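Omission of a single protein chain aside, the complex is shown with its protein chains in their original locations.
The letters A and B name the chains in turn, as written, and every chain counts its residues from 1.
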């Protein structure tokens, strides 16, 4: 039986000139911009020896490298293995999931070093970078990985690079507004990374709505081994999330506390996810989609508050709630979003990053508003919220208000930016696949033939082939 | 040809109410108990700024976070990816291996924070936690993961949670007896984690003996790719074991030494495992079961002594022996345990954790008994064995005696506790599978259909389908 080749409009998905052109031109641009702007920060520069004398540091261990490098590597693993493998659950889109995530993240971190550098590390015409900048660049790219989850399988690599360029830019602007203008705390990025990334991605996928996507419905599921590959991604995100939320917190107790709170929240989240995954299915069987995703919601939701005095039981409560919200979202909300609002969300990022991100912003606002000198100590209170300089007189409740404002700014940036970028990605020049070819690697990748059974007989010449 | 559906007694394996009920109720209990008892320790609390002044610390780098957090993350990976993926070797139990390990560990670490906290970190009615508590909680759960290996594929998730609840409790009691009452050293847990965990699990599986388990014999093997997934678990356990054995050792030389000794022992263990795996097979071919498991025995067996002056060559000798013992165990002992003693040990934990754990206890006792002021230095000697306070006058040989006593206490707790918990798990209310349905994910998981060949033709419309 022959299968008709192209039911819809035949599309030109050949990347041969488009992808190389974009990659090479943009990389040249990076080199030029790095050449003009980027230099080593004082702790990575060979002048550090003299710097040490000036700063009266007696030991190299005081170099920020030793405070943050282990966390950086954990975050790095989350971005490349965590997000990359989490998205390999589709039966025939593993190359695209891991490979395109690799591509966009590798470009994104370079562009993020520049964008965030201009806003935050710009001194005397130069961007001075150190390990904290690397973490922030990874964070910024994290929000692109989130958005990628919504459009997974439906876009060309060139579209992804274009989206990365714009989203990193908007991320840096939004981050600047929140951290510098509103003086908001968001070390783990509930607002800047997850809320912004999720609603940006959802808006993009809304604009790119494909009415006939059910033509590739058969490829939107998983197979047994692809679900195990995805669990690699899940577990690395889950295990290293304490590093994520503590990576750029203040040295000392803040980093320590952020790790503990995140650990607690994530642990609670696993139990409620399992509970609701089983409860919401007629036969009570667990669903891998929930285990792979909703178990992580607890990490998203303490992104803002983990470094505050949320307390371990507060973290458990947040994780408890988010496991439920996220799992219920997968079961009931995602189908509705697609049928009613035409939002096709491949990985369900609304459940994993959208709602938990919003919850994280709210929890952060409440935790900040509830802060007292009694709980934090006099010095700790000032240090935790950086109530110094022009913010010397800000009170916790005012801080809570600004935190809440940060949520709305992030949402606004996400919707506006997503609409703009979605419109750009809709241009018919980027080589995206036809509806019936979505979710398959064969469009953009050389895919090896699958001859397992043949191979088996070949490598087992002793045994007679089945008749 | 139709296959009869249930050859044995039809069992109700539906988890729909049982699993959610246990997960939600217990998590609520965790929240309440954490609310009443758990607070941040001084190094994670916002009062740390003032604490620093009092302790005359000049730098945040003195926070315990920077001494232990990298090791913590390595241990965390071992528990969730290491144990989780090690058990994915079964052809159709990958979801259960990774997923149930995830569930029981996420619950276990919370309960362990409480149990261990009451025994070890209880001050003024509060449990004060920091990064060392997180490591200890992971350690405690490690012993549950060990026991899980014995009953893998034969129990429901509710049974696993019940086992975790009891085993963590007993672990904490046993640990308290060893560390506090006997003043025994066991930083890498040869006795508390491995010996206890293994014989506890073996006792449980003995009580749960299934006489007709050969009905699911066809599912007890591996397939090609499941063996590769298992190697991910093996390698992460192997690579990070130096972190495991050094994670809670004293700052400085003890941590440093524990990592080196473990590194050496593990390296030697690989060579003897390979040697005996090949030697004990008629055609001289290597067996993945041995490579996946026996290569790790060297890490188990220096768990007690790694932080002592075992010396690198001492470590090599221990690893050398354990690779042999463990591999021989897989080939000769495991079948006998099943046929004679009715101990069905799915992962062969007796070979990987049982015997090497005992060896580890013995090696620890000998190493302690052989300690001299000459080898350790005057200060180092006291620091290494904490011969202070009421233990000021304890001699190495007495310490060796107490170490040996620790082995027996651990065994006793394991047998008694395992019998009790096994009896509880035998109650016909937990929804475990019938004998012919063991080792298959389909009972508790939504398993995707495997249509690889179909998919292949679908995503390759250019090529004609096979006639």
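Keep in mind that, in the parts below, a contact is a pair of C-beta atoms (placed from the backbone, for glycine too) under 8 Å apart; a residue touches a chain by one contact, two chains touch by 3 or more.
Fair warning: this is a prediction, and the values are worked out from it, not measured in the lab.
Contact with the chain not shown here comes from a single listed residue; of A:76, A:185, A:219 or A:256, that residue is A:76.
Touch with the chain omitted from the figure is made, among B:138, B:227 or B:435, by B:227. Within the whole complex, the absent chain has one touching residue among A:16, A:340 or A:392, and that is A:16.
Of B:170, B:291 or B:404, it is B:291 that touches the chain left out of the display. Although one chain is not shown, part of subunit B still touches it, namely residues 1-3, 5, 61-62, 66-67, 70-71, 74, 91-92, 218-219, 221-225, 227-228, 231-232, 235-236, 238-240, 242-243, 251-257, 259-260, 263-264, 266-268, 270-272, 274-276, 278-279, 281-288, 291, 295, 309, 311-313, 316-317, 320, 375-381, 383-384, 440-442, 447, 449-450, 452. Interface with the hidden chain, as seen from subunit A, comprises residues 14-17, 19-21, 23-24, 26-28, 30-31, 34-35, 38-40, 43-50, 52, 59-61, 63-66, 69-70, 73, 76-77, 80-81, 84-85, 88, 92, 94-95, 98-99, 102-103, 106-107, 109-110, 113, 129-131, 134, 157, 225, 229, 232, 444-453, 455-462, 464-465.
One rule holds in what follows: only the chains that are shown with their structure count from here on.
Per-chain Cα centroids separate subunit A from subunit B by 31 Å.
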